[in-house]
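Up next is chain A:
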Amino acid sequence: MLKRMFLLVAASCLGLAAPAAAEDKPVLDVYTYDGFAAEWGPGPLLRAGFEKTCACTVKFTTAEDAISTLRKVQLEGPATRADVVLGLDTATAPEARATGLFVPHAVPVNGLVMAWDDPDFVPFDYGYFAFVYDTTKLPNPPKSFEDLIAMPDSFRIVIEDPRSSTPGLGLVNWIAAAYGDRAAEIWTGLKPHIVSMPRGWSEAYGLFLKGEADMVLSYTTSPAYHAVAENNPNYAYAEFTEGFFPQIEVAGILASTDQLDLARAFLTYLMSPEAQAIIPTTNWMYPVRDIGPALPAAFGSPPTKIIALDDEADFAAKAKARVDAALAAVQ
Partner candidate 1 sequence: MLRLPPFNNSTIPPHPRRQIAGAGLALIVTLGLVGALLAILAAGGVGTAPHGGAILALVGLTTLQAGLSTLVSIAVGMALAWALNRLRFFGRGVVIALLSAAIVTPGIVVAFGLISVWGRAGFIADALTALTGTRPDFSIFGLGGIIFAHTILDGAFAARVLLARLDALPPARLKLGQSLGLRAVERFLVLDWPALRGALPGLAAVIFLLAFTSFPIVLMLGGGPANQTIEVAIYAAVRLDFDLGRAVLLALVQIGFCALIVSVSALLRPASLPTAPSQPSRWRDSRPARLGAVLVLLGLGFALLSPLVAVLVEGIPALPVLLTRPTLAPALLASLAIASLSSLLAVALGLIAALARASATRPLVRLLLGAPLLGYLAVPAMVLALGAFLLVRNAGLDPERAAPFVLILANALLVLPFALATLGPPLDMLAQSRGRLLRSLRLSGTVQFFAVELPLIRADLALVLALGFCFSLGDLGIIALFGTDQFATLPLMMMRALGAYRSADAAALAALMLLISGTVFTVLPRLIAKVPDARA
Partner candidate 2 sequence: MLELDQVAFRYPGSARDYRLTLSAAPGEITAISGPSGSGKSTLFDLIAGFLTPRSGTITLNGQTLVPLTPEARPISILLQAEPLFEHLSVAANLALALPRIARAEQQRRLAAALAEVGLAKYQSRSASTLSGGEKQRAALARTLLLDRPVLLLDEPFSALDDTTRHAMRQLVADLTRRKGWITILISHHADDVRAIARHHYRLENGQLVAATTPD
């Protein structure tokens, strides 16, 4: 009996490894981060939506997070199977561009909520890094980084490690963009409030939900999840007077693609009203197109005071030094 069960289990395991049924349809290989493609993410719905129109098969290949997809493409080089890389953001796109592995998308981009003239990447959603809190426990949240620093030491925040997490890196960039040379001073001020700097967003958010911190570094869209999916309106993000630092998630086409037309069609589809209506409640980010009532009211309107960068490429190139300086300041 046991033996038979074991054989059954073993066989099913091998089945997982067996090649997928051969199909004549062209395959569009999309590299993206695990959370995008897997259960709960927008991937399955987007794939179904695009496959209805393209007479093709969309195949997601995942890595742990967005930057890892870029690393994977870099490791594979021109031999990569990937046609599209999806999920890079404003912080990593300049580096991706510099690898020379991407081609201009040549897709018309118009009608979006933001002005967009990047020749290599198209945006598909965006959000802002923000500190999220529970309004029932924290009626008067800090209104700026300086406010936060002035809170008593018992006021605790949890932020992600900038070396291993996208929001963690986002905070480093946010503070640098807002305070320039004073960034180190802000970090030193934050130090007593930082209860933990875990590896990723999941751990940080988990700590926050367990009550270990008064605020967690997340996104302005996080409260929408609780309001829509859990019917819990008690979460909010702290409005910081310095303004917010955006994270725009983008997709690009690899120069080595053998499905250029399909890739372009996919990018166009990503920005279409249909795809944009899927993204908010699956990826929990703002759509890049006005989708009207399809956007749940809980998302509210995105913050208006945004920190703009003079030279994005230059800013991105100095990320490493900023991370080191921030870590040194809280050491």
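Note that contacts are C-beta pairs under 8 Å (C-beta built on N, C-alpha and C of every residue); 3 or more make two chains touch, one makes a residue touch a chain; residues count from 1.
As a selection rule, all candidates are chains of the complex that A comes from, given by their letters.
The structure displayed is predicted, hence computed values, not measured ones.
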Which option touches chain A in the complex, given 1 or 2? Just the number is fine.
1
Contact footprint of candidate 1 on chain A as seen in their complex
6, 9-10, 12-13, 16-19, 31, 34-35, 37-41, 43, 60-64, 67-68, 71-72, 74-76, 154, 156, 161, 163-164, 169, 191, 194-203, 205-207, 209-212, 222, 225-226, 229, 284, 319-320, 323, 327, 330-331
